[in-house]
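Structure in structure tokens, see below.
Moving on, here comes chain A:
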Amino acid sequence: MTLRIFVPSDAAALSMGANAVATAVQAEIESRGMDAVLVRNGSRGLLWLEPLLEIETPDGRIGYGPVAAADVTTILAAGAAGAHPRKLGRVDAIPYLANQQRLTFERCGITDPLSLDEYSVHGGLKGLRRALDMTPADIVKEVIDSGLRGRGGAGFPTGIKWRTVLQTEAPQKYIVCNADEGDSGTFSDRMLMEGDPFALIEGMAIAGIATGASKGYVYIRSEYPHAFAQFNRAIAVAREKNLLGRGILGSSRDFDLEARLGAGAYICGEETSLLESLEGKRGQIRFKPPLPAISGLFAKPTVVNNAISLATVPVILAKGGGFYRDFGMGRSRGTMPLQLAGNIKRGGLVERAFGLTLREIIEGFGGGTWSGRPVRAVQVGGPLGAYWPTSLFDVPLDYEAFAAKGGMIGHGGIVVFDDTVDLAKQARFAFHFCAIESCGKCTPCRIGARRGAETMDKIMRGERVVQNIELVHDLCETMRDGSLCALGGLTPMPVVSAMEHFPEDFDRGAAHRAAAE
Partner candidate 1 sequence: MSLHTGNGFEVIDRGTPERKSEKQVTLEIDGQSVTVPAGTSIMHAASLAGIQVPKLCATDSLEPFGSCRLCLVEIAGRNGTPASCTTPAESGMRVSTQTDRLARLRRGVMELYISDHPLDCLTCSANGDCELQDMAGAVGLRDVRYGYDGENHLDAVKDESNPYFTFDPARCIVCSRCVRACEEVQGTFALTIDGRGFASVVSAGMNEDFLDSECVSCGACVQACPTASLIEKTIVQHGQPQRSVITTCAYCGVGCSFEAELQGNSVVRMTPYKDGKANHGHSCVKGRFAWGYATHKERITKPMLRSSPKEAWREVTWDEALDHVASEFKRIQAKYGRGAIGGITSSRCTNEETYLVQKMIRAAFHNNNVDTCARVCHSPTGYGLKTTLGTSAGTQDFDSVNEADLIMVIGANPTDAHPVFASRMKRRIREGAKLIVIDPRQIDLVRTPHVAAMHHLQLLPGSNVAVANALAHVVVTEGLVNTKFISERCDPTEFEAWAQFVSREENSPEHVEKISGVPAPELRAAARLYAKGPNSAIYYGLGVTEHSQGSTMVIAMANLAMATGNFGRNGVGVNPLRGQNNVQGSCDMGSFPHEFSGYRHVSEDATRALFESAWGVPLDPEPGLRIPNMFDAAVDGTFKGLYVQGEDIVQSDPNTQHVAAGLEAMECIVVHDLFLNETAAYAHVFLPGASFLEKDGTFTNAERRLGRVRKAIPPMAGMTELDVICKLSTLFGYPMHYNHASEVMDEIARVTPTFAGVSFAKLDELGSVQWPCNEKAPEGTPVMHIGSFVRGKGRFVLTEYVPTDERTGPRFPLLLTTGRILSQYNVGAQTRRTPNIVWHDEDVLEIHPHDAENRGIREGDRVALVSRSGETSMRAHITERVQPGVVYTTFHHPESGANVVTTDYTDWATGCPEYKVTAVEVRLTNHESSWQERLDHLHRIQRIETVAAE
Partner candidate 2 sequence: MSSSTTDTLVRMANDISNFFRIQPEDQAVAGTADHIRRYWEPRMRAKMAEHLTHGGSGLNAIALKACERACKSVSSAPIYRGGT
């Protein structure tokens, strides 16, 4: 039997030299005349181990990592049974992976991302085939029953959105996938599109059938050239194998989709701005109502869902809404692919049911900081998420529990900072980032972000600290309640949380006074 050797083609793996490893593997296979084949899989999400090389054995896949090209000869010489300093043993037994509950990322890193047969063998297409035998209303009901909420950040129930689109009469409707994953600390959309693109395609096809939309767009940010290329290859395969196009999978339903590349605009992750961008316009925010579900892309009813939400749909349809709903806690149902990032020892993707605590994630999975210094702060939910001290680490991962503490889960990014972090600087950066990425439409965001950064500069210089902190609080109220969209509206979250939880970093007057004495 032909031996299968896996080297990921995931962008994170590539960033650590996976291509050189793959080249070495290929060369080794040829020079040794091995009955072996190199498979470029997606990433398992154990990113600190990338490039992670795997050799398939009857007892499971044996992993090595992180692997350099120079290690390849010795690894293959020793064979899966032999010893090697980089050897990790059975990959699925590594606790980081073994302790996960992978539903959305079930196949990611396991299969060849561009093999539809493998996708099918590993449970793919079951959801779509089932959906093709259901009425649109029943599909929508299944998704509502699953309790799936938008994984992009807003947490709006996916099925409810679908129902609105289904009930809005129009000759043309659209499914738009938001893969403009711009939050620092997040990479799950990218990993999925690179590692299991058919899951997203299948999810979008199901959404199309459920709502009466025959056309889909996937909006991918330009910072993800690799994901864009990979996803386009997957679309080509899907069209060839009739997963997309006319009469998909031999049914009477049509669905096709197109991947579109952004051009550098964080704001286009906001759904209305994304729609403007897809239409070929400046990515400025549209006011709501009307909701995109009623008047979205080209003023047609449009489902706009995050890539992870859509990629989760196949498993819901395959195994039933109830199956998915059984995971999680409270109103946060199912699993959440969390991304451990920043100053962390074991960065990567962790998919778990809602309900575990930050401490379990950061200390348990993450293993503390990369630098080895104490954790001081963590920002959950991207640049608009709150900065939390370790005293909040026991809050369970749950939309409502996070909101109750002034934070948000967002897209599941968790960025860890060690004790060298200056929270005043981070608060200033929140304004600065908002200023850089503001679309410029509404006044609180357009001018407020700039003024916020300037006022933070004054605070950091020790100028009229008390008054300026008060001014920042007032500005935060103006931006939070006055902004047109979440960029301006949520920028106060990191600022206010930093001031609340780390006041010592803001009292520069005291610091200056101390320095002067």
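With respect to how the candidates were assembled, all candidates are chains of the complex that A comes from, given by their letters.
Methods note: a contact is a pair of C-beta atoms (placed from the backbone, for glycine too) under 8 Å apart; a residue touches a chain by one contact, two chains touch by 3 or more; residues count from 1.
Keep in mind the model is a prediction, meaning the values are calculated, not measured.
Trainee: For chain A, which of the options 1 or 2 is its touching partner in this complex?
Mentor: Selected candidate, touching chain A: 1.
Trainee: Can you check the complex and tell me which residues of chain A touch candidate 1?
Mentor: 265, 282, 287-289, 435-444, 446-451, 454-455, 467, 471, 474-475, 477-478, 481-484
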